[in-house]
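A single protein chain has been removed from this complex, and every other one stays in its place.
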Amino acid sequence: MIDTFSSAALALCEAGRVLHAQGWVPATSGNFSARVDDQSMAITVSGRHKGRLEADDIMRADFQGRPLTEGKRSSAETLLHAMLYARDPAIGAVLHTHSVNATLLSRGREGELMLEDYELLKAFAGVETHATRLVVPIFANDQDIDRLATKVATYFTQHPPVHGYLIAGHGLYTWGRDIPETLRHIEAFEFLFACELQQARAYPQ
Amino acid sequence: MIDTFSSAALALCEAGRVLHAQGWVPATSGNFSARVDDQSMAITVSGRHKGRLEADDIMRADFQGRPLTEGKRSSAETLLHAMLYARDPAIGAVLHTHSVNATLLSRGREGELMLEDYELLKAFAGVETHATRLVVPIFANDQDIDRLATKVATYFTQHPPVHGYLIAGHGLYTWGRDIPETLRHIEAFEFLFACELQQARAYPQ
Amino acid sequence: MIDTFSSAALALCEAGRVLHAQGWVPATSGNFSARVDDQSMAITVSGRHKGRLEADDIMRADFQGRPLTEGKRSSAETLLHAMLYARDPAIGAVLHTHSVNATLLSRGREGELMLEDYELLKAFAGVETHATRLVVPIFANDQDIDRLATKVATYFTQHPPVHGYLIAGHGLYTWGRDIPETLRHIEAFEFLFACELQQARAYPQ
Partner (left out) sequence: MIDTFSSAALALCEAGRVLHAQGWVPATSGNFSARVDDQSMAITVSGRHKGRLEADDIMRADFQGRPLTEGKRSSAETLLHAMLYARDPAIGAVLHTHSVNATLLSRGREGELMLEDYELLKAFAGVETHATRLVVPIFANDQDIDRLATKVATYFTQHPPVHGYLIAGHGLYTWGRDIPETLRHIEAFEFLFACELQQARAYPQ
């Protein structure tokens, strides 16, 4: 178990360096986790800089969001990670990023962002053609994470599966079967966000 | 022959790292090939991340697009590579990239993009002055690659030679006598795409 | 004392490399300092390139802005650093950067930039919720640094504490308890500046 935790921790540190180099987790924004077993996850400690993570910046928590590593406190948003692992045993990693584009597309909005007619939609597991409409729900930002987690969970039970969601003015949550797949999803979402925003600029309506 | 294949494979892996660092092959988008001999090419295996290619991610295929490496499947778009080598023995490499700018310039369009009055047009083999009009055909995206390859081939027989083409919402195909020349063409195309898009933004009509 | 100065100097050189790689201190713009003790600071020598700083490019000065290292002259803006250390013993570092976005947001303006409804506001020490309004004062540029320092000091005595300020067409001054916290503030400010500017472009009023 310790070995699984250690290698998950190492992989999260490395993912942080990759994501920070892209500018997607500025300052101490973002938080990352990876499943350790069927009851716990490795998750970033609150307030650390995601581009300079060390093993000591990763802790264990259970799927109710409770810390399993003595003396450490995980992100206020731990519950948003925990609920995903608890709901779906196929999820192996959850990465929350905080890019300029995700902020711009979501700020002051609530509802759904529709992504369609992009070849890159095929980067998402299970999508076989560009003639797809990918829905990205946008939830209002809320410092009450229990309430926000309940809202997200309610959405999940009432809609077809999604690959990620936005919190308004706050950023992206996405997940996958492991860290590499989740990084791939972030790359794809960020590409599509850039297209949506630049489209609006180049061809304003 | 094996030596030629191995060195082509290595060079494709390195090209992938260069292109991914520019953001031009996000997620698992893009596919790359290089001629091995007069009947076969080295080409990226389907679904691999182009910024982290290893020798094992490159396979051989013939110019009908059939795999020559046991147990591996190349990209669905293999035929778009194969037809270029089969048509023109001077072509030594074909690189397909997938940038935000190529997507924005091509999405929802079909026809031709005209590039003119740029000094950088001289980066294309055979162009000696900036007072040139470079035509980049844009084809509608199509998951039926046989049909798309036929459309591209028909265009080629009916028009003067081009240096690359766009698939709508999907990206750029370009080629050259070897990988370095093809990388140079991508740099030049991406520069020109950036100019075209930013021109539209800075000076909207 | 020498040890404290030397390690501060080393850390400033490294901060310069990080900030220059982001494009936030082009040419010889910007200047950096760190507190050495309760009467002096380490500060960059005038006119050096901030992305290629060596130990020799850092000198000592007191909190009246007078040089303590023989034969070296610190930036014309030394007083803007000194006044911060003199006012607040909790300040351990002051970094002045000069990005395109800070220039664009401040040029030809005087007054206050309001940043609100961004999750990233929580990156600033003491901010606990995104439902915060962060005020960034903008001062007119002035080659008379004494006069500018007096203007800044007057603002400070008449307003609640701020985390940074802009000089019109010139850039950002921000500070923190140490260099890492100050770098975090710059990352946060630059993220918010990018959002403000791109928001204006994507959704012009």
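Every chain is named by a letter (A, B and C) in the order it is written, and numbering of its residues begins at 1.
In the analysis below, a residue touches a chain if its C-beta (ideal position, glycine included) is under 8 Å from a C-beta of that chain, and two chains touch if they have at least 3 such contacts.
Just so it is clear, the model here is predicted, and its values are computed rather than measured.
K.L.:
What are the shown chains that the left-out chain touches?
P.N.:
Counted over the whole complex, the chain not pictured touches B, C.
K.L.:
Which of C:68, C:153 or C:197 sits in contact with the chain that's absent?
P.N.:
The single option touching the absent chain is C:197.
K.L.:
Of B:10, B:68, B:123 or B:145, which sits in contact with the chain we cannot see?
P.N.:
In the full complex, the listed residue that touches the missing chain is B:123.
K.L.:
Name every residue on chain C in touch with the hidden partner chain.
P.N.:
Contact residues on chain C toward the absent chain are 23, 26-29, 49, 98, 100, 103-104, 107-108, 141, 143, 167, 169-171, 197, 200-201, 204.
K.L.:
Please identify, in ascending order, the residues of chain B that touch the omitted chain?
P.N.:
117-120, 123, 128-131, 180, 184-185, 187-188, 190-191, 194-195, 198-199, 201-204
Rule of thumb we're sticking to: only the chains that are shown with their structure count from here on.
K.L.:
Compute per-chain Cα centres, compare each with the mean of all protein Cα atoms, and return the closest chain.
P.N.:
Of all chains shown, the one whose C-alpha centroid lies nearest the global centroid is A.
K.L.:
Roughly how big is the turn, in degrees to the nearest 5, that lines up chain A with chain C by CA atoms?
P.N.:
90
K.L.:
Could you put a whole-Å number on the gap between the CA centroids of chain A and chain C?
P.N.:
32
K.L.:
Taking each chain's centre as the mean position of its Cα atoms, how many Å separate chain B from chain C?
P.N.:
Once rounded, the distance between the two centres reads 45 Å.
K.L.:
When you check chain B against every other chain, which residues touch at least two of them?
P.N.:
201
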